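Only a single protein chain was left out; the remaining protein chains are all shown in position.
Chain lettering (A and B) follows the sequence in which the chains are written, and residue indices restart at 1 in each chain.
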Amino acid sequence: MTVETPVRSSPLDGWQNTFDRLPESLAIREIPFLTQLSLRVEPGSPAARAVEDALGIALPGPSRADMSGEVKALWLGPDEWLLVAPPDQGHDLVTRLRAAIGDAFATVTDVSAQRTTLALSGHLTREVLARGCAIDLDPRVTPVGSCLTTLLAQAGVTLVVRGVAASSAWLLVRSSFAGYLASWLVDACTEYRGDV
Amino acid sequence: MSDTYRTADHGHLDRGTTLSFVFDGVRYTGHPGDTLASALLASGVHRVATGIKYGRPRGIMAAGVEEPNALVQIEAPFPEPMLTATTVELYDGLVARGLGGQGRLSDQPDPARYDTLHAHCDVLVVGAGPAGLTAALTAARSGARVVLADELPLPGGSLLGGAETLDGAPATAWATAVIDELAACPDVTVLSRTTAFGHYDDGLVLALEKRTDHLGAAAPAHVSRQRIWRIRARQVVYATGAYERPVAFDDNDRPGIMLAGSARTYLGRFGVLAGRRAVVFTTDDSAYRAALDLADAGMRIAAVIDARESVAAHLLAACAERGIEVRPGHVVTGTSGIDRISRAHVAPFADGALGERQGVDCDLLLVCGGWNPAVALFSQAGGPLVYDPEPGAFVPAGALPTVRTAGAARGTTTLAGCLADGVDAVADALAALERSVSPAPLPAVAATAPAAPGRVLWRVPSPQDTPDGSHQFVDLQRDALVTDVLRATGAGLRSVEHVKRYTTIGTAHDQGRTSGVMTSGIVAEALGVDIADLGTTRFRPPAVPVAFAAFAGRNRGELFDPVRVTALHPWHVEHGALFEDVGQWKRPWYYPREGESMDDAVQRECRAAREGVAMMDGSTLGKIDVQGPDAGVLLDRLYTNLMSTLKPGRIRYGVMCGVDGMAMDDGTVIRLAEEEFLLTTTTGNAARVLEWMEEWLQTEWPELRVHLTSVTEHWVTIPLVGPRSREVLASVAPGLDVGNDAFPFMSWRDTTVAGAAARVCRISFSGELAYEINVPAWDGLAVWRALYTAGAPFGLTTYGTETMHVLRAEKAYPIIGQDTDGTVTPQDLGMSWVVSRKKADFMGKRSFARPENQRTDRKELVALLPADERRLLPEGAQIIATSTVPAPPVPMLGHITSSYRSDALGRTFALALVRSGTRRIGETLYVPLDGETVPVTVSEPVLFDKEGARRDG
Partner (left out) sequence: MQLIECPWCGAREEAEFHYGGQAHVAHPEDPHALDDEQWARYVFFRDNPKGPFAERWAHAAGCRRWFNALRDTVTHEFLAVYRVGDPPPPVPGTAPATHRTAPGAQPRQGQEATS
């Protein structure tokens, strides 16, 4: 029997129509199927330098993300980063990084489907986030490039501030919580939508 | 009859607009800007409620949240109980009725929205009166991030109710100008109709904003009706003002008895004269302001009864100018009237003795017993209070490092003092933040004579013809009398906290704003102690009533608790699955077909798994990637059995115990590579197990070179179960040699399943030939569908958690957390085989040797077979040795942990933890249920395929 590559489904399949009906001042889009790798390495160690050389970036410090390149690095903990790359690069990237690390101690795990990514933009972004996020999103406190793993309403998220004053942001959320988070975000926009 | 008590030109009302409302069945009108209370008073309505205990008529006593009497039930547009008429903004179509203490919750769901918003600031100012406004303006001009919250719809606080001028213009014009400047600052948030009600740790203040309440039925449905602000402030300034307090005297609860300052507010803010002919009873100068303003607006002030021996000359002169008689050294001893006061009884009062009484006719009695600073929030924050005998009140004893008071809340009594206070408090706050200060300019205040000292008077003795205090109300909402307080002290209570609980004083919606300090005063007098030593009762949030709906906010309905779903969830919904909640997960419970009962469906699903082929969604299993050179070392320490000897490509079952030796979790461990394992945890324990492993790794064994990563949701996991599972798998995994030798039990293979990269494990939680297919979650739905299609010719059936439980219980595979409860060792579960004898140590090993865990009468997992093969025993049922229940204490042998109807066995069965269970096999025990005892036979736990012949197909 012949088999074809299966059609993928993302945690928020079917939500885009709902997102499209939100006011222009808050746009929500799921960016599905991104390559996501968990990188665990002691910062400043030879293994960390090997990873940085292989990726061509410096691993960002606490609560920061480097979103400049094709492979983005999000700080998750003192020896933990989430590397985010375009879809379907997981296998190659793991292989490349493990080769670069060699015998040094660092680990790379493919967690691509563990989370999905929501891109939020528009001037309501900050206020909508403030409905469920206890962290001060003022640009003087949380500037562009901030990367915070925290609670948004009752879901754990990693929040990356991408635009000034949180005018745009990425939310990475565990796949099983994505539906809850989407419902919460859409409900949070009710007031701006003008309908019930 | 509406507006008959309205003056021509006072107040902040939209007089061009008329609002219609119904109270106690009668239609009235009012104007935007009115409260329900002011609109009723404008129509001459004083009696609005009935006392809860004695059924006495009650009127409107205050103009704000301190109101003890005027509780109302809103009937329309939406039923809501227990609001104070003095805080309900009037809207068109309002229907309300007075309440005798208890309201009625609506039996309909509340259609309104409620929400929450987080805010952060350098300085939070609570109160937009004179002190709050200069405070907020100073903070704003100094460049700080500011939140200003005020409970009223208009700025000005006490200025709204008065006739003061600032910079030669009405003070409210100054207040409006300040608010306009603040609102234009990008770093300032001005919140009106917002009441701070709780001060919590680390500068968190919760405030309730009533956003659309005042719009009534016109409120837009998509805008939240109320919002709870969670304001995290580095510095807080409470400029919350002060509450006037009454004096207790006989029959001090009649409608028409009102706080003097409140009557002034009704005039200044609402243009309402609360009566035609008033008697004013005061202990300080402040009530003269009310008397003079009301007289100027046309009210007849029959007399000012001043408890002090002498009154300042300028006040006497001002009264004389208006023809107001002043009687120093007098008190009000009682009142007459039924639905409304008709007369005040007045007598000289010197050296604690009353002189001859005389009646003064009136329809309004204004009372002022001094002022209590509004210190509830400051006190909640831990701010110390001290009794100041001069105003006779508890005032803040200084400031806290991050919490301050200003204005009347600090005990300041003059307008000029309040204005300056706001600047000073914020200057201190900014200094604490190491910021420079740009003080707000202070507006010019018209010169006033300094106030003379007040007299502290908690109560007037009852005239000799009535029992002392038996008609003197302390807490009008609770109908608590002076005699109740004296009964409490007579019973030996010495603490105001105890008196509060004994009498219920201060426990109503108003939090004892008019009764609390009075109670302390009366207790102090009764006990002969200093009120300063007695103190007040503790202030606790919420300081004002807050609806549960507001606390719930948007966490209602589908957002009440996060619902976690797997990637396969849409399929389960499409195919009619019923769901079981497992933690926050929704798991398919069973898939009933048309007309099937749960039993029917589960029996069918079980039969498919045992005789044909069946599959389920196992994606919720916790999955942890364990990677690094010391991965095997870590697992050897945490599992009871040896994991480091596992070969890549192979799988081992493992149990984790706590240091106490009790089973904590179980699952399979896959060796992916020399330095990488993947372990599974039970669904409900995934986060806990990872945190537990991290705790040991991070705190005890940081030298181990190993990392843990949760991959639970990266994978969709599909157990494919049954004698024909091999054929189904072969048809979708053409590259996989599924033969028993090539792919033996407890091994795994990477392959392609239905076109998707997959890891297939040969493990079984049912005893049948079974595979567990793991694919990245985004391929899960497609692979599941492909399996469903490929399995159709084999009769592939989907099954849910109930069938999974029956199948595993028939094989006595325990569920940690269902068949165990934290007191059960692996040995108790009959799983000594999973406990390594080779390893020198592992988590829990030392505890196995504890005498308690060596006892021969421990509870052990066994199966129970009811004598009646159709009898399904309830899980949790107790087990005894005798067919009749002996006298208590009944010796309990254990309890049933799992109980099912088995298709394969053709009967019901149960698993149970039974004392010395394995030595009782074959015995008959009894399960007492509803007056009968059900006989059961103790059996070996494994009931189906004891030889394990089926797992290879």
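What we mean here is this: a contact is a pair of C-beta atoms (placed from the backbone, for glycine too) under 8 Å apart; a residue touches a chain by one contact, two chains touch by 3 or more.
Here the structure is a predicted model, which is why all the values come from computation and not from measurement.
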item	value
Chains still shown that are in contact with the chain withheld from the display	A, B
Chain not shown: contacting residue from B:845, B:871 or B:920	B:845
For chain A, residues in touch with the removed chain	62-63, 76-78, 80, 134-135, 148-151, 156
Positions on chain B contacted by the hidden chain, ascending	200-202, 204, 230, 659-660, 687, 691, 694-695, 698-700, 702, 840-841, 845-847, 849-851
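Methods note: only the chains that are shown with their structure count from here on.
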item	value
Gap in Å, rounded to a whole number, between the CA centres of chain B and chain A	31
In the complex with chain B, residue positions of chain A that touch it	1, 3-11, 13-14, 32-33, 38, 40, 105, 107, 109-115, 127, 130-134, 136, 138, 141, 153-155, 174-177, 179-180, 183-184, 187-188, 190-191, 193-196
Touching residues on chain B, where the partner in the complex is chain A	113, 115-120, 145, 221-224, 230, 232, 554-555, 558-559, 561-567, 570, 585, 620, 625, 627-629, 705, 707, 709-715, 731-732, 734, 752, 754-756, 776-783, 786
